[in-house]
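Shown here: the complex without one of its protein chains, the others still in place.
Labels A and B are assigned to the chains in the order they are written; within every chain, residues are numbered from 1.
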Amino acid sequence: MHQPTSSHAPHLNHRSPEGILLGSQIAVESIRIMGESMIINNLPEDAASYLADDITFRLKDIIRLSQKFMHHSIRNRLTTSDIDSAMRARNIEPVYGFNSDDVIPLRMTSGVGREVFYKEEPEIDIGKILNSTLPKAPHEISLRAHWLAIEGVQPRIPENPVSHCKEEKEVSEESPSSRSPRVESSYEIIESPALIDLPAELQLYYKEISEACVGINRVRREEALNSLSSDPGLLPLMPRFSVFINEGVKLKLSENKVPTLLSLAKMLRALLDNPTLSLDKYLHELLPSACSCALFNYQATHDSPEIWNLRTESAVIVGRMCKKYNDSVNSIQSRLTRLLFQILSDEATSLGSRFGAVNIISELGPEAVKILLLPHLQIGGEIVKKALDSEDTAALIAANRLQSLIVKTCAPVLVKSREPPDVVEKFELEFGYLGKQVWTEVRGLRPHLHAVNDVNVIVADSPVNNEEVVGEDVLSDYTGFTDEMGYSSLNQTVNSMDT
Amino acid sequence: MSFVTEESDMTLDCSLISNMEDSLEDPDVSNQSISDKALEMSEIPATPNLQTFHFDPEMFDREDESTEEAKREIKNVFSFLDRKNLKTTYSALMKELDIPSNYDNINSVQGINSITDTVLSTFEAQADKYSSRYSNLCQFINRSLETHRFELSRFLYPIFVHFYIYLIQEGNIQAAKSFFKQHYLSLDDFYRDDLRHLLSISQVEHLETSQYTLNFQREKFSIRISSQTEQLLMRYLHSETANPILNTLSNNVSIDLYDGPPRNVHDVSKHTGALMGETAPSVNRSKVLYGVPTDQNFLEFLEQEANEAEKKKKHKLLQNLSPHKKNKQVSIPNSPQPTRIPVPIKQEREIQSKEPLFRAWLQQAHLSATELPCICFYSFLNCYENVISISINPPGSLICVGFSDSKIRIWALTPLKLRSLKAPDLLADLPQTNEDCTFDQIIDESSTKEVQVLLGHTGPVFSTCFSPDSSLLISASEDGTVRLWSLHTFTQLVCYRGHVFPVWSVEFSPLGFYFASSSHDTTLRIWSTDQILPVRVLAGHYSDVDVCKFHPNGNYIASGSSDRTVRLWDVLDGKCVRIFTGHKGTVHTLAFSTDGKCLASAGRDNRVLVWDIPSGGMMVELKGHAGCVYSLAFSRDDNILASGGMDNCVKLWDMRLILNSSDSDRASYKFVIKSFYTKSSAINMLSFNFSNVLIAAGIYTN
């Protein structure tokens, strides 16, 4: 048998023999029933089957013609008006009553042995209809214009689809000879951002946003941050933002300008929050900036809560970035944990930096806490004790903060990993100076042991947290790590570093 | 209104009956004479008039009941022949039925019975013979050499359809259905729609109420094969006697032969798909004046501009103008005389209104594969599936939408909104001479609106078109009328009734004054605005004409149809000068290139085909769309072809590359430059304006 040639008309997808073999027909029985409804009994078999053939042919003819009307109306859905038009074109009297949208469904009763279907005709009280409020009028048809492409590039405005995958397909479909030099800029990892290439609007936007973010006007800043976290068209600006943040951080760190750093951190946070942006190409600039903000040893003349806010904020950012973009290629996680381990083990690190490090660890999840922080508690405890004993107010505050943070971080993990009962002595033995506080915290967190007094006592003990902590509650972030592999290798690296 | 000429049938019958002299004696004779004729003609006929007789199909309907009746009928025939001593008729009948006999056998009742049985058995055998012949043909084709196979396979479709029709005509419904089910898979995919329709035909009477079968019965299916292939086929077919295939071929298939090796599968499949087969290149040999003559007004405008620039010493402007001048002054070859189609003289106001367009033309953006156009997309919101057709006027200042509730709405796209003329009583007050009264004075400023609604049609409006000077609008609708509207008063001017069936598409000629409409009644009609009856009627398509488009020089018109062909007609004498086959689905849109050499067509088969008008051949087949293509547009400098459709995607194709690449490259190269997706709007309309900005329009639905 001659094989059919390849499909030139993909819409004809009736490849299976059943598709065209259906040959469905109105049943002869139905014709009989219709005859009986007119008191024509004993309709002969041949007449009934002839009629069945004929009505099927007419039906298929009508459907075929109404498909033409549907095609010309540039639609895919066959509507009752198409069938009406088809009947009109064939000079048949149309079927009345199908202009409205609602369809009365058929209901079934089975009585007298046969199933009977009927259209339910409920009685409607006209008074009720008249008295009810009018339905909302539909909107009038309106016209809107937007640019689908500007000189061959599809702008990322809300009216255009946001589809990275489709663009990728196009890239592969392009014939080599016609590739334009200025193809989708979003896929080029631009080493040095060429300021000339962006269209004017984007340049303007960038200027405005960057000024607003680090400016003084609070309202403007918030608006800018809002825009950054939700705007879909920012991908081409990413390299610029990344450079901006990086340079800004470097500069301001050396100048110790904490408020600006805080604004930059918030900016980075907003970019991270934007669902349409992908920061993975800029991590090499952004992650170090965020880490530096968190771990830097700020030379503060007076203690301001802003530094702590900054550290917390940047820690959140680092943690998020790590979670989102970690993979086996860039192995951020392992590098980060190595760095944190180094920082914690180094005796010379300041309290502030330790605070930052602990914050990051807490962001990374319970696994990180277990591996990095718990072993560190002994030494940490010593340092805190030393600082608490010292006279320096700044050190005092720092130590207190660090202490509470450590406690807050470790306790929930311990609650999950260790079984009750909790024995004070064991905790003190294991964790040294901080052991008791950890123990109280743990006990406080255990549900059946929950004594309000205890918790209050603990809270009252440590003079902490009169200021607001920017960002979310760190401890509540228990999403944890699913990357088992990362942590097993991490464990190894940590252990190997011990020796 | 019935166009089947039943009167002629009756006369034919009567003449035959009157030949048998005593036609009124027996009460059964009237039946006899008809069934006589039936017996005579129910063999594969030598004449093509298969549809003009009615005969009793019951003969072969139900085997058990009607065999008795059939026997009775045959007996009647033979007894009649015997009674009237019609020896020659008898021997002719026996010869045709291939039954050896002599006259004497009829005399006895026994003789009649035996003859009856033989006749019946031959007819029953015939039902099978189609199926067996067809499968033999299939086997032959499969066994033949690869080089010949593809060309030979073109025969399967017409033979299949004809055999099915024969079986239905003989009343052998069961055999027809089983023949269908056995063999339909041997045919190509793109014929499935037709085959579906064919399967639904199950009675003889249906054959006359289906345009498809009527076409097949009355017209010839054309196939193009090489002479070598033809020899092979004929050798095979002549090896069997009384071959129905041969009969079919001689009656209903026209074969175009060419010398040379048979074509390969790609070349063959490129051109197949049309309802009535592939056109012979000889059809496409007539001379077509495809050039587009330069607009005299444009040349004058250039002169003017050049003079002004010289006066003001704007050297740069002069430099810009000179290439245009050079291009335009060369006389275009193969272009028609300006007076070939009579057109009214342009009036001063019209010429003046064109100046901004000329200016835009001079400043048009140069497009190429590296310099892509800007695409402006107009979306219509809140339309609840009502919008059918969208069209825009050439300068891009007005957009018109036809709705399924028979309204037409016009939007103004420029700040200069829609204004209508003053009321008649106010107009009467104005001075009547030209110098004193300017156009602005007759416009009523208070009537400024952004949207105007035109009411008048009584059915969904399928197509609208602006006149070249944007003062008139024509619209086509399902009610069979074409209406002319004025864009100064926003009222109806004329209703042209000629098509009785739904009109699918209208278009104004680029020269103005003439417009064309294409309809479900398979014709195109060319009208002029001052004639109530059409000026030309272009008939020839086998199925309804879905789209029509004028050539840029206004002398030719192209039409795309449901019979999957594209035809090019000469407006002057109404002759069809080109037939392009190759589409595998209905053609929904056409576009001419600005220089008039190429024609692009696209439709339900998701492909865009570009045709070369001078030679009549296919330039390239552009695949890539995932849905039906509903709009096409060439850029003003012909470098880019844009296409859009149901897959929500606008694709840009590189015409320069297509024209420059040689024949062998064209088949496989991917010419798409880029695709742009919309959120969820099908692309209803595409058009390049004078500055080479691509304007697209569609409906936005959630």
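One rule holds for everything that comes next: a contact is a pair of C-beta atoms (placed from the backbone, for glycine too) under 8 Å apart; a residue touches a chain by one contact, two chains touch by 3 or more.
The rule is short, and it goes like this: contacts and distances are computed from a predicted model.
Between the names "EKC/KEOPS complex subunit BUD32", "Small ribosomal subunit protein uS9m", "Transcription initiation factor TFIID subunit 9B-like" or "RING/U-box", the one given in UniProt for the chain missing from this structure view is "Transcription initiation factor TFIID subunit 9B-like". For the chain left out of this panel, the touching residue among A:31, A:286 or A:369 is A:31.
From the options B:151, B:193 or B:305, the residue with contact to the unseen chain in the full assembly is B:193.
Touch with the hidden chain on the side of chain B covers residues 1-4, 58, 193, 196, 205, 209, 211, 214-215, 218-219, 341-345, 347, 423-425, 427-428, 471-472, 484, 486, 491-495, 501, 513, 520-523, 528-540, 542, 544, 572-575. Chain A meets the missing chain through residues 11-12, 14, 19-20, 22-27, 29-31, 34-35, 37-38, 40, 42-44, 46-47, 50-51, 54-56, 58-60, 62-64, 67, 76-80, 83, 87, 90-93, 95, 97-98, 103-104, 106, 108, 115, 117.
Heads up, the rule we're going with is that only the chains that are shown with their structure count from here on.
With centres set at the average Cα position, the gap from chain A to chain B is 51 Å. Across the interface of their complex, chain B is touched by residues 1-2, 4-12, 14-15, 17, 20-21, 23, 46, 50, 53-54, 56-57, 60-61, 64, 68-69, 71-77, 79, 81, 85, 88-89, 91, 138-152, 154, 159-161, 163, 166, 170, 173-175, 177-178, 180-181 of chain A. Considering their complex, residues 1, 61-62, 138, 141-142, 149, 153, 156, 173, 177, 181, 184-190, 192-193, 195-197, 199-203, 205-206, 209-210, 265, 269, 273, 369-388, 399, 404, 409, 411, 413, 459-460, 462, 478, 501-502, 504, 520, 544, 546, 562, 584-586, 588, 604-607, 624, 626, 628, 630, 646, 650, 654, 657, 669-679, 682, 684, 696, 700 of chain B touch chain A.
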